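Down below is the structure, laid out as structure tokens.
The other protein chains are all here in position, but one chain of the complex has been omitted.
Chain nomenclature is as follows: A and B, assigned in order of appearance, with residue numbering initiated at 1 for each chain independently.
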Amino acid sequence: MSGAADIAGAPPATRPAVGTAVAAGVGRPAWSNLLFVLPYLVVLIVLLIVPLGLGIWLSFQDYDMLGGWNGSVGLDNFRNLLTDKIFLGTIRNTVWFVVMTTPAFVVIGLALALALNDTTRKSAFLRSVFFGASVLSVTIVTLIWRLVYLPDRGLLSDVFGLVGLHPIDPVVSTTWALPAIALVTVWWIIGLPMTLFLAALQQIPAEIYEAAALDRAGRWRTLVFVTLPSIRRTIVVVAVLEVILQFQLFGQALLITGGGPNNMSRPMVQFIYESGFRDLQLGFASAASQILFALMLLATFAQMWVGRRRDSA
Amino acid sequence: MSGLGLKNVTKRFGQNEVVRDLTLDVASGEFVVFLGPSGCGKSTLLRMIAGLEAVTTGEIRLGPRRIDDLAPGDRGVAMVFQHYALYPHMTVRQNMAFGLRNIGLPRDEIARKIASAAQMLEIDALLDRKPAQLSGGQRQRVAIGRAIVKDPQIFLFDEPLSNLDAALRSRTRIELARLHQRMNATMVFVTHDQVEAMTMATRIVVMNQGRIEQVGAPIDIYRRPATRFVASFIGTPAMNFLAATPTGETGGCVTVRLPDGTTVPTAIPATKLPRSGPFTLGVRAEHIEPGRGTPARVDVVERLGERTLIYALAGDGSTIVYDEPGEFAPPIGERVDLAIDPAHVHLFDADGRAYHAEARA
Partner (left out) sequence: MSTFRPGRSFGDRAILLAVVALAIVWIAPIVWVVGLSFKPNDVLMHDTGGIVSPPFTLKNYADILASSSVFGWMFNSAVVAVGQTALTLILASLAGYGFARTNFPGRAVLFVAVLAALAVPEQAIIVPLHTMFAAVDLHNTYLALIAPRLAFPFGVLLMTQYFRAISPEIEEAALLDSASRLKVFWRIVLPLSIPAQATLGIYTFLHAWNDYFWPLVSATKPEMYTLTVGLASMQTNFAQTEGIGFLMAQAVFAGLPILVLYLFFQRHIVSAVAGAPSK
């Protein structure tokens, strides 16, 4: 992002701080300047803020596409949700899924970044292999993996057969359904954490490694005491990002296992989808959405708080 | 060309008053330099004249017109920025034409103006290049060219020489002076470098903390600084300041005593001086020489070629600098007595106001 600024020559002009969180603009204030942000603001209000408010309102209503609007029901929707076995199951599934995938993303992503952090053609090729899957859409990925998971004829059962083990069909297994989806997800999006870690690793100045070598630090000690501390912030960022993303698990579950067997792999978003768009219970679905939103915010803040505590430690 | 009038101009950023109640008149055709340290408000003042900052209170006039409520492009003002601010994606020609096209001048007139400015600045060969392909000095000339073609009432320069290396700086100083003579233009130049100010200005406006300390021709400011700040800011090496106590008068002029007991006569009429101190004596290096006077010990010697600066420690530990022509320098540690020329002694009172020797008839 420095091309234009380089040629212009200057760092942004130093001017006395205006005292707001946002840096001062150029030129005098004018109402006409509002026109620049107005188009986007209109879109933001109509397509994000209004639905947000509407969703919150809906979650307190008994609103059914079939039965119509039957007035406010206060916290009934929430109460029903929190006693609904299936919904509680989806919360458990989603949280369990996040717990399964986030460490995998961080560890594997970091390992790949560490291993492929150089300028050789080999590494460039390998990086593009790992990243390539993430440009595919969820439906293509699920199609591929449904074929892989086909009982008797899929790649997985072929491989199991080769090794001499009895093949399992994860799609109909209550224990393996969710992990199977986790595997697909990690396969799909490992490119993102890998690239984020690569960027962070490249920010570490070479001199630190040279100093470590002069201090006769071996590979492992360098990793633990030099590299990892330098990218601690990025680790937190990646973890937070993955938590946010994986809480939104939907397509893979819907298309590979359908949420089964026995609701053991149904995530929260699928529940919202089904109650909102299949059962057409809008109030109920909105309440579920709010709970998902709240859980995500909670998880994000908790992580950031933990990350910050470690930073100052 | 028009004259510039600033009347009670004040600029506040939040609680911070950056320019305080400033009044100044610049005559048409003058080359005025706003000189001062960082943060004194000179750049802010320039930007207010240009219209890039709003005036909090006060008026700015260009000729008969009041301009402080006009848009930057409508003021008849052209500015050369510190980092040139050329449009990177346009050629030199397009850079120079941009402003003229925006006000709707016909094509042939634009071409004519560009050609004449390019010739004056010797950049005709560069017209079809982009800024990235030019050297620093060339970019600066393009920036000046962009200002010239607009035929402005006044030129503003925001520290344009600070980006250049020393050799280029002195060459450009001369070119700017020549430009000023050729175009007979009103120019306002902002810098923190007093050498630039002294060599280029018809008048210098010395600023400090948002206020004008002194306005005057370079040599007047040099010889008769109005305040201690101006005295310390102008001149290389900086003026010597010594604590001084008046001890009576000789021939109507004050005599002062230095901390180590030496008395120094001055040419300042006793009646002019306020009653109470404390006072500071100021005298420049070129007005001190070895002779009867303050005892000191040579500490550091700087040889500049055509003269030598000698820093000596006085009895009370303060440093006095004086100069000798040529390469003569006393050995370090040697004791030397320093005579101060009374005719060039200044006195500064507790508020920093200066009192000078009266001119002899």
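Keep in mind that, in the parts below, contacts are C-beta pairs under 8 Å (C-beta built on N, C-alpha and C of every residue); 3 or more make two chains touch, one makes a residue touch a chain.
Just so you know, these numbers come straight off a predicted model, no measurement behind them.
Student: Out of B:Gly3, B:Gly39 or B:Pro88, point to the residue that touches the absent chain in the complete complex.
Tutor: B:Pro88
Student: Which of A:Val73, A:Ala104 or A:Ala133 touches the chain that is not shown?
Tutor: A:Ala133
Student: By the contact criterion defined above, which parts of chain A meet the unshown chain? Give residue numbers in ascending order.
Tutor: Touching the chain left out of view, chain A contributes residues 1-5, 8-13, 20-37, 39-41, 43-44, 46-52, 54-55, 58, 112, 115-119, 122, 126, 128-140, 142-148, 150-151, 153-155, 158, 187, 190-192, 195-196, 199, 201-202, 204-206, 208-210, 213, 219, 237, 241, 244, 247-248, 250-251, 255, 269, 272-273, 276-277, 282, 285-286, 289-290, 292-293, 296-297, 300.
Student: Name every residue on chain B in touch with the hidden partner chain.
Tutor: 50-52, 71-74, 77-79, 81-83, 85-89, 98-99, 102-103, 146, 150
Basically, only the chains that are shown with their structure count from here on.
Student: Between chain A and chain B, what distance separates the C-alpha centroids? Give it in angstrom.
Tutor: Spacing between the chain centres: roughly 59 Å.
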